[in-house]
Every structure is written in C-alpha cells, then in structure tokens.
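Now for chain A:
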Amino acid sequence: MTDLALALLSGAVGGILIGLTPRAGNRLRNIVALVFSAASTVFSWRVAGAVFAGRTIRISGEIAGLAWSLQPDPLGAVFGLIVSTLWLFAGVYSFGYMAGEHKQRTYYTYFLLAFSVTLGVAFSGNLLALYLFYELLTFATYPLVIHERTSEAMKAGAKYIIYSLSGAGAILIAIIIVYSWTGNLEFAGGPLLAGGGLRPGLGWVLALFVAGFGVKAAIMPLHRWLPAAMCAPTPVSALLHAVAVVYSGVYGILRVIYSVFGHELTGQLHVGRILPWVAAFTILAGVIIATQQDELKRRLAYHTVSQLSYILLGAFTLHPWGLAGAICHMISYSTLKVTLFFGAGIIAKRTGKVRVSEMSGVGWQLPRTMAAFGVASLGMIGMLPLNTFWSKYYLMRGGVATGKWQLALVLITSGLINAFCFIPTVVAAFAGERGQPTLETGSGTSLMLAPMLLLAGIALLTGLWPGLVWPGVDAVVDWFF
Partner candidate 1 sequence: MRVLLDELMVNYPYFAAMILFIIGAFTVLTRSNLFKKLIGINIMESAIFLMFIAAGNIRGGAVPILDEANPQTVCINPLPSALMLTGIVVSVSVTAFALALIIRLHQSYGTTDARRIAELRKRWHANEGNH
Partner candidate 2 sequence: MLLMLLPIIPLLGIFALRGTRGKSINIPFVVSSLTLFMGQQVLRHALGGNPLTYRLPVSGPYVPTFQADALSAVFVLLTAFLWWIVSIYSPEYMKHEGGTRRFEISTLLTLSAILGVFLAGDFFTLLLFFELMTVASFFWVVHRWNNEAIRAGYFYLFFSIAGGLLLALGIVLVGTATPGLLAVGAGPVTPTNPQAFSWGVAAIAAGFGIKAGMAPLHLWLPHAHSVAPTPASALLSGLLIKVGAYGLIRTGELVGWGLELGHAATWLGPALTLLGTCTMLVGVIAALLQSDAKRLLAYHSVSQMGYIILGLGVGLFLGKTGGLGLLGSIYHVVNHALFKAALFLGVGVIYVRTGETNLYNLGGLWRSFPVTAVLMFLAVLGITGAPGLNGYASKTLLHHAVSEAARTGLPLMVWAERLFLLVGVGTAASFAKLFYLTFLGKPTKLAISGGTSQRFHVSMAALALIMVGVGFRPKLFLEALAVPTARALGMETAAATIAGLSFWNTGDVVGMLITLGLGMVVCWIGLTTGAFHWTPPRWLTLEGLGKIVCYGLGAVSRTGEGYYRSAMELVSDIGSTIISRLLSACHRLDHSRDGTIGNITLAGISADAAILLVVLAVLIVFYAYMEFGLPRLRLPASLPTWLRIPFESVPCLIAH
C-alpha cells in the first residue's frame, strides 16, 4: 500500500519540485527527474511484484458518494511495469535529446506528472478511478504535445484535446449507464455486468466504451490526432504516443472487455463479434498508410496505429491465447517501438534528416543507431529473434483457435507490409555514400544511444527467452479466464 502510494506520488512530487526549481540549472533538474522517475519505477516494480505474488494492495476513497479505488491486478501490474520501465529509458534519452532545447522546465514537469497519471491509469481499481486518470492524462500530456509552440504544434494540441475529450465523454456516458445498472464500478469482483445477463442496450454501451477508449487507442476512424501529435519532441512521441498514452486507451478497452463485460458476455454481443474485424481493418489500413509516409515520425505514427490494433485484436478474440498475445504484444511492441522512435530522434538530432527519402548514407554516419533501428524493424515484421514474434504467434493462435483463421492471415499480411514499410529505410540508410565520419560522438548522443541499444538488447533477449516475461502474461490470462 505504501509502495502503491509512493509509486503514484513520486512522479507528481518530482514534477512539482521541478516546476518550482529555478529556470537555470539543467543538471539539478536532470538529477531530480532521474531520481524521482527511478523511485517511481522501483516502487511500481515492487507493487507489481506484490501483485504477482498474489497480495491485494488497495487504496480507496469516495468522491461525492462515488467510490474510487486503486487496486492493481495482474493486467494493471503488467501495464505499470511496461510504463515505468520505459519511462526510465525515455528519461535518460531526454537528457540527451532535450539538452539545449527550450522550455526544459515545463517539459520535465509534465513529463513526470504524466508518469504519475499513467501509473494511476494502470493501477486504478475501478472505472471511476480509471476514467479520472484517463482524463487527467490528456491534460498532463497536452503541454508536451505543444512543446514546440509552433502553430502546427498548437493545432495538433487542439486536435488531441478535442479527440480525447470527446472520447472521455463517451466513456462517461457508458460508465454512468453501467453504474445505473450495477451500482458498483469495482474491477476486483469479476466482470461487472456478468451477472445481469443480456440487457437491452448492452451492445451500445460496449460500443460507447470502445469508441471512447478507442480514441486514445487510435482505432482507425479515430486515429487522426496521433500522426498530428508527432510534432512533439521525440522522447514524448516515443514514450507517450507509442506507449503510455495510447496504451492507456488500449488498457481501457482490455479492462472494459475483461473486467466490465467479461469475455463471455462480450462474445454474445453483436458488437463483440464485429470488433475483431475493426481491429483487423485498422491493422492493415494503418500499416498501408504508413508505407506511404515520407516523414519518418509520421510513418512511425501510422505504424503505431496499426500495431495498437494488434493488441486490440488479441483482446477481441476473447480467447486465452489471444489475450496472451495481446499482453505479450503490449510488452514487446513497446520496447521495439520506443527503439524505433529513439532512432528517429537520434537521426533527426544528429543529421537533421526527418524524411525517409533523405536517409541515404545515414547508416554509415550512425552505424549503431541504424543497426538497432534495423533490428527493431525486423521485430516489427515479427521475425523470430525478437520478442514480437511471440506476441504475433499467440495472436495468431488466438485467432485460429476461435475459428477466425482470416485474422492470422491479416497478421501475416501486415507483417509483410511492415517489411515494405521499414526495411527499405534501413537498407537505404546503408546504401548511400560510405566512409563519412561517424556522428555518434559526444555525451549527448551516448545518452540517447545507450537507452536505445539497451532496449534493442532487451527485445532480443526477451525474444530468445520469452520465459522472462511469461509469468506476467500467464498471470493476466489466469486472472481473466
């Protein structure tokens, strides 16, 4: 319980502290940021450890007669682990990337605040707390989106806010309907709506939930804020728009399906049967659009859209294998995507190139960066020494086991299009003029490079030894099935 509170508070306290420190003094600020995010990470690991050990950790209270609670279950713990671990990496990367940028204080303040809020999403124990943190996340990350303060950034920020708030509105309606049916919003006691049978309007509620959370999870017609938000600094794009923020949407959908409706009830609804196909459409359309983008970060953004639906697809199969695949993909995709974004950031920072068509020869200037980038690209295809293979494998198994073998074909096709999406970039980077002096010098670059290489290494390691993350996946699947 103390761990839980500390995990949530560390980020917030750190953020406020940074907000109060004087404007100069980057070093001090970096130290504060590092210490508090490390503390938060450590505490959330402890929380997760306790959860996996089967202990119940709970903090609860009431607002206006409505109970809220924080009670991580294995799913929340896994999400918390992913987020907190990657936050540390992104923090270190930020030290390198943000050096010399403007408005660092604002950046780090909201960077840490967003950390707390995301952990709040992960550890929430009922729908109200989830909604609360979900909504707060929008505001905590808004200043990061508009960090550049250009008109483009401002527009993107407005788009982000409007999309997110509309989604939150849909969620609120759905929550209220659920509350009026059950009078209870807790996740802990099994699926909320499972006892009530097939009520009229259940499908609509599910659709509202999915549409609401789907905004952040970037389901296809609702994805447009995500590519726009790529004008944020790269660590933000990497962490928030590839992992934390978008995962909170995905997490919300997982919660709704497995904790609010329950997989049996969802399976009986028409909407529940349509959803896998929506995800499949997003997977293909997202990656096809991605291949046509010339700006690297936009390409990555559309690719994120596609990959998030992998997770959703797994969740929508309503099968243990599918869920295992979804959880696996949450873990593995995040490591690889962050690597890719880090790479894009290093390229942009060191060579000033942001377009794929300009990449020729970058590989010889930034050999290690591009190598890690290449490894991550292979992972996005789903090739074996990388951890995404396992998620893809279980996703396909889930699809096949529920009789929807077409889903497996969709995943295969998407893998191939992924190859078209990234491999030429990497190859072109090495195809150009050779013998240019390396640009991977200086402490700033090594601060960026180290997290990237480490993440790629983790991806390889977990790919070779999926047993490392399997207990977590297993625990989640056991929890819901």
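Here, a residue touches a chain if its C-beta (ideal position, glycine included) is under 8 Å from a C-beta of that chain, and two chains touch if they have at least 3 such contacts; residues count from 1.
The candidates were selected such that all candidates are chains of the complex that A comes from, given by their letters.
Being a predicted model, the structure only gives us computed values, none of them experimental.
Engineer: Could you work out which candidate touches chain A in the complex, given the options 1 or 2?
Structural biologist: Touching partner of chain A: 2.
Engineer: For chain A, which residues count as touching candidate 2 in their complex?
Structural biologist: Interface residues on the chain A side: 288, 378, 381-385, 389-390, 392-393, 396-397, 400-401, 405, 408-409, 412, 415-416, 419-420, 423-424, 427, 430-431, 464-468, 470.
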